[in-house]
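Yeah, one chain of the complex is gone here, protein chain that is, but the others are all in their spots.
Up next, chain A:
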Amino acid sequence: MPTVVVMDVSLSMTRPVSLEGSEEYQRKHLAAHGLTMLFEHMATNYKLEFTALVVFSSLWELMVPFTRDYNTLQEALSNMDDYDKTCLESALVGVCNIVQQEWGGAIPCQVVLVTDGCLGIGRGSLRHSLATHSQRSENNRFPLPFPFPSKLYIMCMANLEELQSTDSLDCLERLIDLNNGEGQIFTIDGPLCLKNVQSMFGKLIDLAYTPFHAVLKCGHLTADVQVFPRPEPFVVDEEIDPIPKVINTEGDEVGTGITDDNEDENSANQIAGKIPNFCVLLHGSLKVEGMVAIVQLGPEWHGMLYSQADSKKKSNLMMSLFEPGPEPLPWLGKMAQLGPISDAKENPYGEDDNKSPFPLQPKNKRSYAQNVTVWIKPSGLQTDVQKILRNARKLPEKTQTFYKELNRLRKAALAFGFLDLLKGVADMLERECTLLPDTAHPDAAFQLTHAAQQLKLASTGTSEYAGYDHNITPLQTDFSGSSTERM
């Protein structure tokens, strides 16, 4: 999950912090100290995540675009100048733009806002922004909630008492509320000093940046893995199931069958490279065989493992999580119903690997996969009538299709209560009968008359003839047996 660090560089951040018996610190030094700690933590535990650094005062600037290079971020921290007043809204708009340009609207991001709790004055101050919040038009929408899944963490270089002495805390809390409650405010416990800043950032790390370690198991074959990005708890339905589903850290690889985005990466070090690891074996075989493995992450939560290669030669084992539920991919059926092929009477993949039990066909065909009757547009009705006519002209060869189409029309007309149509089509068939050329098979005339008569009966709506399940059957004639010879 990418992170945007938004650092307040307004003048108020240069307020000195009184520390006994040491050199003078400013709040921005404390902030930089905390961020250094965060970056160091991420460099070791989160090295595949992207982080960007934005500084703001009345203007904002993207100091470091999204990068995995934590040295660059670290350097930028030490090269920050002091500017004028705090103007949070514009900075948050900046964050929106940066994230959307880089990742679009679907990738979750964490925003770490570092400020001192002085929210600016006049236009552009947070108080002003919040006061005018209800009068926004679509064009100057308040940037919260962020237009992407997000968590907003506000790191205050101030302690609770200081913030509560003004309405700062209330304003910041409103920010979190505006972000649909996604986020948290952190304040310094006790006096402002390096140690307490560290413990504050420590809390942030515990909450949002703990590495995700898990064990990948396939029977007795196992491997320790770390997953990037960290899979987040998932709330399926806040009403029925308000407890977020959390991934068991012991994943079970349950077998192979046939997309989201996660990545397994093993904390690499030189010695570990030489010890056989199940991940490498699995990856290699999945790649060679072109298969994916289904992995179970918790009750009714599954994902898949596969070899993912970027354009270059590098490839790695990737894990994609499915949406939690008993049947995440409808064409695989229920996950719990997947069993080993050895239990099947015959190998469903065929002896030469030429078949597959997948995809499963749904019990009911979708409307577009079956011949549905929709007459909302006249063209739908016309097509159906034309079909009957076309077949009528090719009687008796097309007797079967003629009656099939005729019965389909009859059923639909009855269902829709469209009896006028039945009468109309009956008239039409009668007319067709008169138009038959001399060369026509005599059976054609018989069948047309019979069909027209049946439709007329149905159009009266009397239950005897208008039964929905009733089908018009072809008239039994003497010609039908020998018709082919005569033609």
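Here is the rule we go by: a contact is a pair of C-beta atoms (placed from the backbone, for glycine too) under 8 Å apart; a residue touches a chain by one contact, two chains touch by 3 or more; residues count from 1.
Just so it is clear, contacts and distances are computed from a predicted model.
You can't see one chain of this complex, but its UniProt record names it "Integrator complex subunit 13", from the set "Phospholipid-transporting ATPase", "Creatine kinase U-type, mitochondrial", "Integrator complex subunit 13" or "DNA primase large subunit". Check A:166, A:210, A:383 or A:473 against the missing chain and you find that the one touching it is A:383. Interface note: of A:291, A:445 or A:475, the residue touching the hidden chain in the full complex is A:291.
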